[in-house]
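Read through the structure below, which is laid out as C-alpha cells, and then see the notes.
Note that one protein chain of the assembly has been removed; the remaining protein chains are unaltered in position.
Note that the chains are named A, B and C in the order they appear, and that numbering of residues resets to 1 at the start of each chain.
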Amino acid sequence: MIAAYLVLLIPFIGIVFFALAGHKADTGKLNIRFNAVCLLATVWLAINVLNQGTLLSSGKAFLIDPFNVYLIVLTAFVGLTTSIFSSPYMAHEKELGKLTDKRLRLYYSMYQGFMLAMYLVLTTNNMGVMWVAMEGATLATVLLVSLYRTPESIEAAWKYFILCGVGIAQALFGTILLYYAAVQVGDVENSLLWSVLYENASKLNPEILEIAFVFMLVGYGTKIGLVPLHNWLPDAHSEGPTPMSAVLSGLLLNDALYAVVRNKMLVDGASHSDMAGHLMMGFGMLSFLVAAFFLHRQKDIKRLFSYSSIEHMGIMTFAFGMGGPLATFAALLHMTVHSLTKSAIFVTVGHASQVAGTQSMDKIRGLIKTQPRIGWGLLIGTVAIAGFPPFGVFTSEFLVLLATMHSYPWLTPLLLLGIGIAFAGLFRHVQPMVYGNQPEGQFPVKANLWPVMIHLGLVLWLGLAIPGFLAHWFSQATLLISGSTPL
Amino acid sequence: MILLLAYGAVLFSFASGLLALMMDQRQVLLGLSQYWFKTFPHNHQYGRSVLEGRLQEAHYPDALRQAVFGLLGLSGMFAVLAGLGVMVGKEAFTDQISLGLPWLPWHVRFDSLSGFFYLIIGIGVGAVSLYGPGYVRAYDEGQHPFAALGLFTGLFVSGMLLVLLADDAFFFMIAWELMSVASYFLVAFQHENPANRRAAFLYLLMAEVGALAIILGFGVLASFSDGFTFDALREAKLSSTWASIAFVLALLGFGMKAGVVPIHVWLPEAHPVAPSHISALMSGVMLKVALYGLIRFCYDLIGDVHWQWGVVLLIVGTVSALGGILYAMMQVNLKRLLAYSSVENIGIIFMVLGLSMIFMDNGQPQLAALGFLAALFHAFNHALFKNLLFLGAGILQHQTHELNIDLMGGLIRRMPHTSKLFLVGCMSISSLPLFNGFVSEWLAFQTALQVDVLDNGVLRSLIPVAAAALALTAALAAACFVKVFGMIFLGQSRSRHCDNAHEVDDQGMLAGPSLLAGLCFLIGIFPGVIISLLNSVAGQLLGQTLPNDSALGWLWLAPVSAKQASYSPPLVLIAALIAGCISFWYLRRNPATVMRRAEPWDCGFGGLTPRMQYSCHAFTMPFRRIFANAWIVDERIDKDLQGAMDQDVAAIRYQLHIQDHSWPRLYEPIARGVDRLARQVGRIQTGNIRTYLGYSFATLLLLLWVVS
Amino acid sequence: MDIEQQDFYTQAILSLAALVGLTSFLMLGQGRLLRLIFIFAMQGFLLTLTAALAAYSLDNPHLYISAVLSLVLKVIFIPWMLRREVIQMQAHRDIEALHNKTTVMLGGASLMVFSYYVLHPIVQTTSPVMLNALAVSLSVVLLGMLLMISHRQAVAHVVGFMAIENGLFFAAIVATNGMPMVVELGVAFDVLVAAVLFGIFFFHIRTSIDSLDVDRLNRLHEVDK
Partner (left out) sequence: MNWLIAMLQTTLFVALAPLLAGWLKCCKCRLQNRKAPSLFQPYRDLIKLTHKQPVVAGQASWLFTIAPYLVFSATVLAATVVPLIAVDLPTSASADVIVMVGFFAFARFFLALAGLDIGTAFGGMGSSREMTISSLAEPAMLMAIFTLTMTASTTNLSVAINHVLNDGLMLRPSFVFALLALILVAIAETGRIPVDNPSTHLELTMIHEAMILEYSGRHLALIEWASQLKLMLYGVLIANIFFPWGIAETFTAQALGYGLLAIIGKLAVLAIFLALAETLVAKMRLFRVQEYLSFAYLLGLLGMLSHIILEASR
C-alpha cells in the first residue's frame, strides 16, 4: 500500500517543486525523472497487486484491484513518455517565443497536478473523492489549454471549463443520489466507499440508482467526450500544447470512462434491467458514428485526432455497455491500446506541426521526405489507430465486432459503416501529409521519437500476444465487471 | 517436416524484409563482421574476403539487394516444396503458436488446399525473386529507399503465406490484414505521384471494408459456435438464413480483395502504380489468396453450400468476366489493362466455382469436384500468366519508361526475348490451345455442359447462357491481347523512347518471366500433373475426386468420361508439329523462292509513317460501337480551323475518355453522401457555448425522461 | 403529506427549499449583473441557513463546517469577487435583454414540475419531504443550466455554474445530511479554485475579444458559412 501513497505523494511534491522552479533550463529532464520515479512506484504497486491480489488500504480510502491497477501503470507510463516528448517540445516552443518562464512554471506544475488528479481518480475508493479528483483534473488542465494565450486557446479553455464544469456537476448530483441510496441501507460513514457499495449493491434502491446513473453518465460522459456532450473536446485538444493533448486523450478520457464503468457496476448490481448498459451502448454508438463523420471535415491536425479519440471512446463505451465477457475484455484492452497509440500519435503530430510551422493540414506535406521518422511514425500510428493488425487496436475491435455480432447482430452494419467512414476520414487527411515531396522551406526539427517507437512497439506486442500478467488482470477485471471471464 | 518447410517459407520472407532494413546500416554490419572475424580469426578466411568485399561501399547496395531477393527466392522454393509435399502426402498438419489472445493461441493448419495456394505463391515469389534485383536497381535510393520496398515486400509475402496457414479467425484476420497493409505501403511506394496516393488510399479503404465484412462473416459463424478456431466454426449449426448472411459477407469481403465487379475499382488503380514485380504478386498471387479465403469459408467452414449461392457467384462472375475484359480492352495503360484483365479472370474463376456449388447442392459431388478443380486450375494458370505479363510490363516500363500502349510499337525487333515471353503470356491468357489457359477454360466448359443432370429449369437455362458469356469473354480476351501484343511489339515505333529501347541486360529479369513462360507451356501440354495435385485438394475438401482421369493414359484429359469429352495436349502438339514441319519443309525446299524484302504497300503516297498505324483506340473502335453501353464514353474531336471563312482544318485533336460505370453509379454517390452527411453532422459544432450547454441540458432531460 | 403534521425542522427546510427555488427563478429572469450577483449571494445565504439549521436540529457538528464554508465562499468571497470584476470591467451597466423572457420563465416552471416527475419513483423509499427537497435541488440545478443557456454574459455563466453547485449543496444537506467531510472539503476546494480561475478567465477573455459576451467566442466552429 505504501507504493500507492508514494504514487500520490510524488506528483504532489512535483506540483510544489515546479511551481517554484519550473522555469529552469533542465526542468524538462527533471519532469521526466519525477514521472520515471512515479512509474517505478506504480510498477512496485502492480507487483504487489500481482502477488497479493486486490489491495484495500487500512482506512479503506484506497482500493487497488485488477481493474485499476493496469490503468495506474498505464497512466504513469504515458505520463513518463509524454514528459520525454514534452521536454524538447517545450524547449522548442520557448525558443520560438511562444512561452514565458512563468507559463513554463505553470505548465510543469500543472502537469504534475494533472497526474496527481489522475492517480487519485484511479486509486481512490471513495466515489466523492473520485469526483473531486476528476474536477481537479479539469482545473489543472484548463489553464494549460489556454497556455498560449491566443484568442482561440482562451475560447477553447473557457468552453472546456464551463462545459466540463457544468457536466461534472451533474456527476456530483449523481454521486449525492448514490450516497442517498446508500445511507438508507448502510452506515453513514462508509457509504460512499465503492468497495462497500459494491458489496451492498443488491440492496440499493434500483430506481434511485438508475437516476443517479443518468447524472453520472451525463457528467462523466462530458469528460469522456460522448456525443452530444463532446463539443469542448476538439477545441481543447487542438488549442492546448501538444503534450497536453496527448495526456488528455490518452489518460483523462480513460479515467472518466473508468468512473462511469465503476458506477455501472453498482447499477448493474442493484437493478436487473440493462438500462445502464443500453444507455452506454446508445451513447457509444452515437459518438462513434458522429465522430466518424466529423473526421472528414477537419482542417486542423490535432482536431482530427481528437475526433478520432471521441470515436474510440465511443467504441469503448459501446463495448462496456454491451457487457458480456468478450466485449468487456475488448473494452479493457482497447483502453490500453488506444491510450498508447493516441498519445504516440499526438507526439508525432506535435513534431509534425513544428516541422511545418502550422497545425493546418493543408500546409503539412511530404513529412516522410522531410523527416522520415516523424512521417513514418505518424503513418504507422494512424495505421495502428485505424485498427489494422498486428497492432493491438485491431484485436480489441475484432472482439467488439464479434461480440456485437453475437449479441446485437443488427447493430453490426452501423459498426461496419462507422469504422469504414472513420477510416476514410483519417486516411484522406493523413496520407497527403506524410506522402509527397518535401515542400519549400520545411526542415527537420529536433525531436525525440523514442516514446513513439516504444508506444507503437507495445501496441504491436499487445496485438501479437497479451502478456500473461496483463491477461490475468484483464480477465480478473472482466470477471469483476461482467461476472464471467472470456477464458 | 512439411510444416517446417511451410514455416521456413514464412520465416525466410520475413527475414528478407528485415534484411532490407539493413540498407542504411552498412557501417553496423561492417562493424559486426569485423568483430566476428576478430573473435574467430582462424577459420572462414575465404568467407571473410567475400563478405568484406560485399560490404564495400560500392558493392554493398547490389549485394544487399541480391541477398534480400535471394531470401525471398528461398522462401518461394520452400513454399513450393511444402505445397507439393502436403498435396502429395494428402495429410493435414496442425500446430499452435503461442501468440494471440490469452485463450486463443494462433492455430495453424496446413492441408492440401493451403498447399495448393502455397504452390501458387511459391512460384510467383520465385519468379519475382529472380526478376527483382535487376528491376529495383533502377530506383534512386534517396527518392525511393529500398529499405521500405524490401521490408514491405517481405511482410507482404509472409502475410499471404500466413493467411494460408491460419486455422482460427483471429489469426486469419491478422495475417489477412498484414497482407493488405503491407501491399498498401507497396502501392504507395512512389508516393510523390498523386495517382499512387489516390490508389493507395482507395485500396486500403476497400481492404478495410472488406476485412470488416470478413470479420462479421466469421462473427456469424462464431455466434453459433463456441470459439474462433476453424474447428469450432465448422461445427456451427447455422440456419439457412444465417448461413446465407455469412456467405454474403464473405463474398463481399473476399470479393473485394479478389476484385469482382462492382467492387473491383481499387484494382485498376492500384496495380498500375505499384512497382511491377509487386503488381505481379498482387495480381497473380494476392487475388488467389482472396479466392482461397472464399473457398475456405464456403466449402470448409460453412460446409453445406446452397445452390443459390452458386447462382450468385455465377452471376457475379459473369458480370466480372465480361465487364473486366470489356474495360480491359479500352485501356491504353498496359498495367491498368492487365489489372482489368485480372478482374475478368477472377470472374471466370468465380463462375466456375458457382457451378461447382450448384452441382454440390444438387447432389452431384463429382461434377462439383470438376468445377472446383477447373476453378482452382484456372486460378493457378492465371497466377502464372498474369505474373508473366506483369513482369513483362515491368521490363517494358524499365526499358522504355512508358506504359502507354499507344506510345509503343515495333519492340519485337528491339527486344526479341521479351517479346517471345510476352507472346507466350498473351497466348495463355487468350486461352489458345497448347497453353495452360486453354485447359482450364476447357474444363470450365465441360463443367457448364453437364447442366443436363440438374432438375431445376432455371439453372438449366441459366448455365448455358453463362457458358456462352464465357465464350464471349474468351473471344474478347483474345481480341484484347491481340491488341496488346500488336500495339506494343508489332508495327512501327510510335515514340522516341521506343526507338531507343533495347533488350534488358539483366539476365535475372528475363529468367523470372522465362520460368513462368516455360511453366505456362508445360502445363498446357501436361495438365495432368496439376490435375492430380488438385484431386488431392478436392478429395480433402469435398471428399470427392475426379474419376480415374488416367483411364486413357497420362496423355489424356478426360474429366468426366472418355465418352463425353477428352483432350490430349501432347498428341495435339505432336500433330501440330507434324503439320507445321511438313508444310515448312515442302514449301521451303525450292531455293529459288527465297524471301525478298521490300517496302510495304503504301497506296502510292510515299512511305508509311508510324502515325498511319491503327492505334489502340482505333483497334477497339468496333467494340466501342457494339458494346456502347458498357462504358461511359466521352469522345471528343477538336478541329483547329484556319484560312478564309475558317474552312481549312489545320489540326485535329482526338480525345477519348472512358470511364467505369461503377464510379458514377456506385462510388461517387457514396462519397458525395458521406460528404453531405459530414457537412450536416458538422453543424453540431456551432462554436456557440450556449448551444453546447443546450445539448447537454437536452440530453440530461431526455435521459431523465427515459429512465423515469 | 400535510405540512401541519411535520415537525418544525421539516417545515423550516421546506420553506427554505421554496425560497432557494425562488431565488433561482429570480436569477433566471435577471438581466442586470449586479442584481444577479446579489440574488446569488442571497441564495448562498439561504444555503448557509439550511446547513446551520440542519446541523443544529440533527446535532451534526460537521454540518457547521459546511455552513461556514458556504458562508465564506458563496455569500462573501465569490459574490465579492464577481462584483469587483464586473465593476472593474465596466460591465455593470450592461443590461442583457432576454429575448423571450416569458418562454424561459415558463420553461423554468415546467422544469420544476419535471423534477418532481423524475424523482417521483423515489417516493416509495423515502419521506415526501425528502422528495420535495430533492426535487427543489434538482430544479435548482436545471434552472442553473437554463440560466447559462439563456444568458450571454460570461459573468452570468459563472453565476449559473455556481448556482448549480448550490443546488448540489442543498441536495447534499437535505437528503443526506451532508457528504462525508473529505468530500465536502474537496468540493469546497474545487469551487474555490474554480472561482479564482474564473476571475483569471474574465481578464483573458476581456483582453482577447474585448467583451464578456460568450456569443462572441465562436472562432472554433465547424459550420460552413
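Definition applied: a contact is a pair of C-beta atoms (placed from the backbone, for glycine too) under 8 Å apart; a residue touches a chain by one contact, two chains touch by 3 or more.
Since we're looking at a predicted model, the values are computed, not measured.
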Using the whole complex, pick out the displayed chains that touch the missing one. B
Given B:38, B:563, B:636 or B:653, the correct residue touching the omitted chain is B:563
Write down which of B:309, B:340, B:359 or B:619 is the residue touching the left-out chain. B:619
Missing-chain contacts mapped onto chain B: 409-410, 412-413, 423, 427, 430-434, 438, 442, 445-446, 449, 451-452, 455, 457, 460-461, 464-465, 467-469, 471-472, 474-476, 478-479, 482-483, 485-487, 489-492, 552, 556, 562-568, 571-572, 575-576, 579-580, 583-584, 587-588, 590, 592-603, 608, 610, 612-614, 618-623, 625-626
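Simple rule for what comes next: only the chains that are shown with their structure count from here on.
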Under the document's definition of touching, what chains do chain B and chain C have as common neighbours? A
Chain whose Cα centroid lies nearest the overall Cα centroid: A
Would you mind telling me which chain pair, A-C or A-B, is linked by more contacting C-beta pairs? A-B
Interchain centroid distance [CA atoms averaged], chain B/chain C, Å: 69
Considering chain A alone, which of its residues make contact with at least two other chains? 158-159, 162, 166, 170, 211, 234, 294, 297
Using the touch rule from the top of the page, what residues of chain B touch 2 or more other chains? 679, 682, 685, 689, 693, 696, 700, 704, 708
Where on chain A does chain B make contact in their complex? 158-159, 162-163, 166-167, 170, 210-211, 213-215, 217-218, 222, 227-229, 231-232, 234, 275, 279, 290, 293-294, 296-297, 368-369, 383, 386-390, 394-395, 398-399, 401-402, 404-406, 409, 412, 415-416, 419-421, 423-425, 427-428, 431-432, 435-437, 463-466, 468, 471, 474-475, 486-487
Touching residues of chain A toward chain C in the complex: what are they? 126, 128-129, 131-133, 135-136, 139, 142-143, 146, 149-152, 154-159, 161-162, 165-166, 169-170, 172-173, 175-177, 179-180, 183-184, 188-189, 191-192, 205, 207-208, 211, 234-235, 238-239, 294, 297
Could you list, by residue number, the parts of chain B that touch chain C in their complex? 679, 682-683, 685-690, 693-694, 696-697, 700-701, 704-705, 708
